[in-house]
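Just one protein chain is left out here, and the rest sit where they should.
Chain nomenclature is as follows: A, B and C, assigned in order of appearance, with residue numbering initiated at 1 for each chain independently.
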Amino acid sequence: MIEYVESKENIARRIARIFKTGDVVNLGIGLPTLVANYVPPEVTVILQSENGLIGLGPAPEKGREDKDLTNAGAMPVTLLTGGAYFDSAMSFGIIRGGHVDCTVLGVLEVDQEGNLANYKIPGKMVPGMGGAMDLVAGSRVVVAATTHLEKTGGSKLKRRCSLPLTAEHGVDIVVTDVGYFEVKGSHFVLREYFEPYTPEWIVEHTDADVQVSPDCKPWRA
Amino acid sequence: MIEYVESKENIARRIARIFKTGDVVNLGIGLPTLVANYVPPEVTVILQSENGLIGLGPAPEKGREDKDLTNAGAMPVTLLTGGAYFDSAMSFGIIRGGHVDCTVLGVLEVDQEGNLANYKIPGKMVPGMGGAMDLVAGSRVVVAATTHLEKTGGSKLKRRCSLPLTAEHGVDIVVTDVGYFEVKGSHFVLREYFEPYTPEWIVEHTDADVQVSPDCKPWRA
Amino acid sequence: MIEKPVINAAEAAKMVNEGDVVHVGGFLACGSPLGILAALAARGTKNLTLVCNDTAVLDEKNGRVTGVAPLVKNRQFRKMIISHIGTNPESQRQMNAGETEVVLVPQGTLAERVRAAGCGLGGILTATGLGTEVQEGKQVVQVQGRTFLVEEALPGDVALIKARKADKAGNLVYSKTARNFNPLMAMACKTVIVEAEEIVNIGEIDPDQVHTPSILVDYLVKA
Partner (left out) sequence: MIEKPVINAAEAAKMVNEGDVVHVGGFLACGSPLGILAALAARGTKNLTLVCNDTAVLDEKNGRVTGVAPLVKNRQFRKMIISHIGTNPESQRQMNAGETEVVLVPQGTLAERVRAAGCGLGGILTATGLGTEVQEGKQVVQVQGRTFLVEEALPGDVALIKARKADKAGNLVYSKTARNFNPLMAMACKTVIVEAEEIVNIGEIDPDQVHTPSILVDYLVKA
């Protein structure tokens, strides 16, 4: 009997292995932000932040924050040497124009057609889409990062999103704390299972059509 | 008997009196460029050049030309203190966005509906429109600067342009070397006659409908 | 070059009239003209339409009330055209209660709509929002076999923006991520008021490094 234990760290660790040197990556607020901590030292990714910079660096030391230098979540950040600032039109020109290789963002729901919902629970919580709709529409590869199960036990991966969509058919890859999925045609393909979970457990605990890839393999953080 | 004598200088002198301090002005290649020489010293106009600057200054002294600093005619120019450079998208954003108060441009033909032709004589001379179409579409006031008569004796002011149009209904004011005209509805209104020409002479020598304004007055350079 | 009037924040706030469409620079208040916004909150001008990236942070429990948040709390906006309201629960409450009209716009589309207004374009064609609620009521155009939404220009009456440095003519330089929507809004509004941290003499800004040329600016306020 496998017990589900939420692990944002495992999600971040696995996503961090997707990138190759030179990739331009946008990490959404929240869970995706953690990904930056786990990029292997031999891989150089270039982080873009939609509020207007390329070359995002780590958080500043306490007391060295700059009021004019934040990430898209208003947290103080730094700029790496060789980075650059620009306005919001240029920032989204870079995003929409296909100059961002990979976007990682959190979701409320993601479905087997690659639809994504993360900006609105009607009548309840309406944060707004911010830059998410442009990021999904414009990035070459879109990775949805999410815990596998909701607090109530249902899976975040759905047959069909019930919430208002952030984008139609935008998601390429879903990484949860139990496995790594690709969206192919109209179903999820499980490419890796994260031990101690098994493909059988994952298929059983996903409210969507999951095909286990013939070369599906285990992965351990 | 009045004899027509071409005077580009008079055209430039009169147009230079249209501006008020603070006006942002774009002067086309050729005849309109002369206008800058006659702006009264008490009036400060700000010249925009569509190749990417605001604050156009006079030609540099010989030997002090900068290969990176030209006007839209590729002539070496200078920048006034407080001027700025920008790219072509910004330059035409300024032009199309209504941030240019007045454009002065040369014409092959201008007609009584405010239509303008200056970029193409089919099969013969096809310089292209360059920035002219955007300048006419975007500027608040468009002034056509032209000698009144063609070498062949016909007037440049027409009932209807015969050449391909640079813009429909774009021209507000026409200044020739015989008078100052406004385009109102579907005819020209003569506001000033340049001595020694008389309103009668002008009406007779214009191949278009010219109404002489009730307060039409003489002007002398 | 002609010098622009230097006014104070209260005078700037007076230039915003009831019913105006007001573009406010800043991203979660980073790069917002805080002095002018405080004066506008004090003045209490109502019935405004806000065009802004977000409604900033309203977290009174922790003493964080930033950017346009006090104006939201004052109910000075009858409408907000905005990409994000998730850090200001009061704007969400007003939206859900139907007290304030909130139009959510994808951030990149918002940037282009403001830019289009400033650049004299009718609008732009984008794939962002296709197949979502953002598409509702919008024209669609096919270009080279692909489908795009028509997103219309979004002009304003007054832009309230923030610069790191202005010269007396109004040439502006922004700082780091405090740039964001400010240069776009400087093009898109009839009256442009800039809160500058520093006002220098004409000639002190390298003309290759000007982010917003002087002719777009109407008034300067010293931050």
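Keep in mind that, in the parts below, a residue touches a chain if its C-beta (ideal position, glycine included) is under 8 Å from a C-beta of that chain, and two chains touch if they have at least 3 such contacts.
Quick caveat, the model's predicted, so the values are computed rather than measured.
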Whole complex considered, the hidden chain contacts A, B, C
Who touches the missing chain here, C:D20, C:D54, C:E90 or C:E112? C:E112
Listed residues C:G63, C:G122 or C:G137, member touching the removed chain: C:G122
Pick from B:F19, B:F86, B:Y180 or B:Y193: which residue touches the chain that isn't shown? B:F86
Touching the absent chain: which residues on chain C qualify? 112, 116, 119-127, 139, 141, 143-144, 146, 148, 150, 152-153, 173-176, 179, 207-209
Contacts from chain B to the absent chain lie at residues 49-53, 66-74, 79, 85-89, 91-92, 95-96, 119-120, 123-134, 137-138, 164-169
Contact residues on chain A toward the hidden chain run 21-22, 24, 44, 46, 48, 53-55, 79-86, 89, 92-99, 137-138
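Here, only the chains that are shown with their structure count from here on.
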Which sets of chains still touch one another once chain C is disregarded? A | B
Of all chains present, which has the mean Cα position farthest from that of chain C? B
Of the chains shown, whose Cα mean is nearest the mean of all protein Cα atoms? C
Computed distance of Cα centres, chain C from chain A, in Å: 29
Separation of chain A from chain B, taking each centre as the mean of its C-alpha atoms, in whole Å: 56
Shared-interface residues of chain A (touching two or more other chains) are none
What parts of chain C, by residue number, touch at least two of the other chains? 115
